[in-house]
Structure formats: C-alpha cells, structure tokens
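With one protein chain removed, the remaining protein chains of the complex are shown where they sit.
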Amino acid sequence: MSKELIKGNIAIAKAALKAGLKAYFGYPITPQTDIGEYLSYEMPKRNLAYVCAESEIGAINMALGAATSGEKVMVSSSSCAVSLMQEALSYACSDELPLVLVNVMRAGPGQGYIYPSQGDYNQAVTGGGNGDYQVVVLSPSTLPEACDLTQRAFYISQKYKIPTMLLVDGLLGQMAEPVEISESKYPEIDNSSWILDGAKGRASREIHSLEPSQYKLNQHIVSLFKKYKEIEQNECDWEEYMMDDAEILVTSFGTMARYAKSVVKDLRQNGIKIGLFRPKTLFPFPSKRLGELSLKVKHIIDIEMNMGQMLKDVRLSVLNNAVVSFIGKPVGDWLKREEMKSAINNIIKESYASI
Amino acid sequence: MQVFSIPKSIKENSRFTFCPGCDHGVAIRLVAETLDKLNLRENTIAVASSGCSVFLYNFLDVDCVESPHGRACAVATGIKRVNKAVGKDKFVFTYQGDGDFASIGLGESLHSALRGENITAICINNTNYGMTGGQMGPTSTMGQVTTTSPMGRNREYHGFPIKTAEHIALCDGTVFSARVALYDYKNIINAKNVIEKAFMAQSKNKGFSFVEILSSCPTNWKLTPKQAHDKIENELIKTYPLGIFKDTTNE
Partner (left out) sequence: MNKNFIISGSGGQGVISIGGILANIFMLNDFFVSFCSCYGAEMRGGAVNCEINMSDEELFCIENEEVDYVVALNQTSFDKFISRVRENGTIIVNSSLAKINKTRDNIKYIFAPLTDIAVKLGNIKMTNSVALGVLAGLLGNFNVEKVKMAYENVLKNKKELVKKNIDAYLLGYNYIQEG
C-alpha cells in the first residue's frame, strides 16, 4: 500500500469501498458531490448498487430499504439537504437499521452558502428528526482519520444497528492530504438474525416503527436508550493533546480542532500551560473523560465554527468544575490563529483579574 | 364447487382488522394468493407504507419493512438494488394508498417508474385519506365531499384529481400499468389476473409494474358496503376507467 494525495471526499468514498460498501444513494449538493461522482464510476464497475436519486428524500429512503439487507449502505449529502433526510433517519433509528450518512457541512441556516461552518452539530447529535432517538456521530479532523472513521462508521452502525453519521467539515471534504486507503480493521458483523431476505425456512420478519401498543412502544424506546448507553461505554473516542500539566483546556472538534491544536502548540511555546481535548465521537460525547479533566484545570475554552453548539455538551460535562468560555463565529474564513490567540489571552487575563 | 382456504402467504390465525366493507382485505388476499400461485412467498420482501396500508405486515406472512409516508418506491428501489448487487434476485413490491403513492410520494413513485426499477407497486385508490378520517386526497373526485372539502372538491380551491395508472403508463420505464376494481366477483377475478401480470413483469426483469386498485371506503364515504361498491361501479369508474394502460411485458 502506498500513500496517495487525494481529496477528502474521494478518500471517504474509497475508504467506504474498501470497507465493503455495497450500495450508495445520493443527490448532488456542494461540497460533497465528488463522493457521488466518484462512486458513479466505481460502483457500476463492480456491479454494485448506485442510484443518483431524484432527491435527498429518495436517496435516504433507498438507503433505508437497502439497509434491510444487512449490507453496507451509504448516503452522502450536505447540511440543508441532510435536513431533508431527518424523517428517514428517525425511522431508521426506530427500525434499528444500519446505514452510514456522510454530512459534508456547509453554512446555514437555510441554503446558507458553501462557506466553512460547523452549524450542524446540534442537528447531528440531538437527532434532528422527531421522537426520542440518537444517531452516532463521528467527527474526523484529518483525512487519514476520515478514512478510519468512515470504516468505523460501518462497523458501529452494523454492530449496534444504528444509523451513523460522519460529520465532516467542508474543508476536509475538499482538501487533499496523503492517505493510505487500507482494508477495514474492524470486524465484520453477522446480521443474519434480523435481515429481510425472504421468509424461507423461518418465520417472516417485520421491520417497522409503527407501534400501536403504548406498552411496547415504551419498551422499545427504553431498549434503544439502553443501547445508546452501551455505545457510550464502548465506543466513546477522543484525542488529548498536551494535557498532562494543562491548567487551561481547549475543547474543539473537526477541522476547527486542528487550528486550535496549532494555537495550543504556539501558546505552549509562550509558556502557557494549555492543552486540547477533541471529541472524535460527538454522540456519544466523551463526557466522562472531559468531566475528569475538568477537575484538573482552571479554565475551559470551547472553540467552534458556530455560535456555541458543542458548548452545551462541554458545559454538561464540566458542570461547575471549571469556568467555561467560548470562542467562535458562525460562518466564513476559519478563525485565524492570531484571533484565537488574542481571544484566549484575553479570557485568561479577564479570569485571573476576577480572581 | 371451489373450497377456499387461507392462502399460505397470509399469517396463521390473522384476522383482517379493516373497517367492515373495506376492500383492503380483499386486495391483500389477492396479493397473497398471487404470491402463492407464483411461488414467490419465500423470496419476497414487501414494503408497507403509511395509512391503512401500513397494516400489511400484520396479515402477510412475508418479510416486510414499513416505509416513511410516500417513500415506499424509494425503499423498494434500495432493497431491489442492494440485493442484486450481492447476487440475490428478490421479489420486491410496495403496497400503498393513493395519498402515499400519488400525493406525498409522487416524486419517488414517478422516478421509480422512470428509472424502470424492477419492482411492483400496488396502489389502493379509495379517493381519500382513510386512516386520518377521510380528508381530500389527490384522487378525490370533482364534487366529492370530504372533511377538508366540505363543499365538495372544486376547481377553484382544490384543482383536479390524478389519474395515476394513466400517468405511470406514460413513463418509459413502466412495463405494466393497469387499474382494476373489486366491486363484484368478475372484477375481483380480473384484479387477481392483473396483479399476476404485474408480478410476472417483475419476475421477467422487465421494469416497473403498477396496479391501481379502486377500493371502497364505506366508513369515510359514509355509505354501507353495498352502497360503496355501487358508487365505484356507477360513479368512480367514470373518472377512473378500468383497464390495462400499458403492457409491454412480452415485447
């Protein structure tokens, strides 16, 4: 295997193919269209399922149907169009169907534009559709990680029978970095106990979210949340950087975390004891670990390309253990390093002044 | 004399829970009989939709998935395609109401027909939204009184009903499109033959096949079962003529 310099979108598509993708459904929207374009050539070449759907609603519902086969199924889209998919995601959660949704984010609300923004955090981690449910949300920061998390998304979605979203910044989808697309390191899941493949030699199976019995519906949702707890225990993932003696902790996710990391590195050289905590799983959010860390630091600074969405999860993890501040902007050029540095310095100055 | 038994494709001990006089039960039975006849039961994946047709999986003894409202043809597309990709040729059909197929799901339905998806769609047309209590649907006829067209469907407020089977017949990907009714024995037999033709079209890998079934909804039409069937025979088929609008299965 050799490294290749490819765009994030293509890397994700290639990683999905390597993981054993059998069906892809999509509809064009910038900045994720390369995924569908690339697969429109690669999937038919391998006699795999590919539909350029009539809409995002069509695409996600095709995925919903395909997921009943237990095969690896993927859909990709972006922000405002992911909104159109929320209904089917809610169904897929209740139906407990595994599918992978790649959301290469653009700015909103509404149509917004293709500028950088991390404005879909809330939609991704709090469900987005109707009812009491969660989808797993993975957040890569580099392209090698995007490839790994793409393959992990298939694994998690199949292991726990849950839709899994890869929440990707537009920049990560469009930029290129050297990656090595390898076979998935995650084990294959045996789906034979629940898939729909014709009731031959066994009782027929039904997959549905409709449940007229309130008792059963209650039980069903409670069991879903038991599953979410299990996912939290087993699959929470994060990165810690320069945390050993940190007094100030920066929290950030996705591409923003890369920039924040470089700022942390610079500030360390100025003698500031600062570190970075980056969740790789946004749901389940690594609350427990962040809670532990918050007991060791004085101040937590959350940096996001939005008006403070992950901030709520940070606050819920930290409670009153440390002061939490926020640096962010909703859309446009990424926060510049100098901007972040001076904002961090101001926060430090102010908080020490108040002590 | 012919003795009728419960088709194999109907679940043991199941009792239809539709309103008295509703044609859903007859339609599902015809589907089940056809699955039996063509020996498809063990290779079938059915797609139920929203509305009264969602209960399909309570009665049919085949693998079944429910789809979000209107999306049955998209869900069926995904099932058919992914199975083909892994070398499995599954028999896939949808069972939808007219609101599901021709209103909220018209996009998915029409594009599945245009793509020539090798699936079959059965659409129960009872000219209203039955499960929610009889609102005006895409197929409610001109002058039809519903809970949302209390003065009768009119051009000014509501526009015109859709002739679904004729529209689907226009799609190049459609191989078979027909409309049938269930108001008497003769029509029931005919409906079964038509459903068989539609299923055969899929079995021969020909493309999209479609059957629209004019069905009674006595509860919401506020008629007795007999009156409801008379209404189909005397009135509805004027708006919705019965027949096969396209059949290129043997071309």
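Letters A and B mark the chains as written, and numbering starts fresh at 1 in each.
The rule we apply is simple: a contact is a pair of C-beta atoms (placed from the backbone, for glycine too) under 8 Å apart; a residue touches a chain by one contact, two chains touch by 3 or more.
Worth saying up front: this structure is predicted, and the values here are computed from it rather than measured.
Student: List the neighbours, among the chains on screen, of the chain that has been left out.
Tutor: A
Student: Using the document's definition of touch, tell me which of A:Arg258, A:Lys280 or A:His299 contacts the absent chain.
Tutor: A:Arg258
Student: Write down which of A:Glu177, A:Glu211 or A:Asp237 is the residue touching the left-out chain.
Tutor: Only one of A:Glu177, A:Glu211 or A:Asp237 touches the chain omitted from view, namely A:Glu177.
Student: Over the whole complex, note the residues of chain A touching the chain we left out.
Tutor: 3-5, 171, 174-178, 255, 258-259, 261-262, 265, 333-334, 336-338
FYI, only the chains that are shown with their structure count from here on.
Student: Within the complex, which stretch of chain A touches chain B?
Tutor: Residues of chain A touching chain B: 22-23, 25, 47-49, 51, 53-55, 57-59, 61-69, 71, 73, 87-88, 91, 95, 196-201, 204-210.
Student: Quick one: which bits of chain B touch chain A in the complex? Just the residue numbers, please.
Tutor: Against chain A, the touching part of chain B is residues 11, 41-45, 47-48, 54, 57, 60-68, 71, 74-79, 81-86, 88, 90-91, 107-108, 111, 115.
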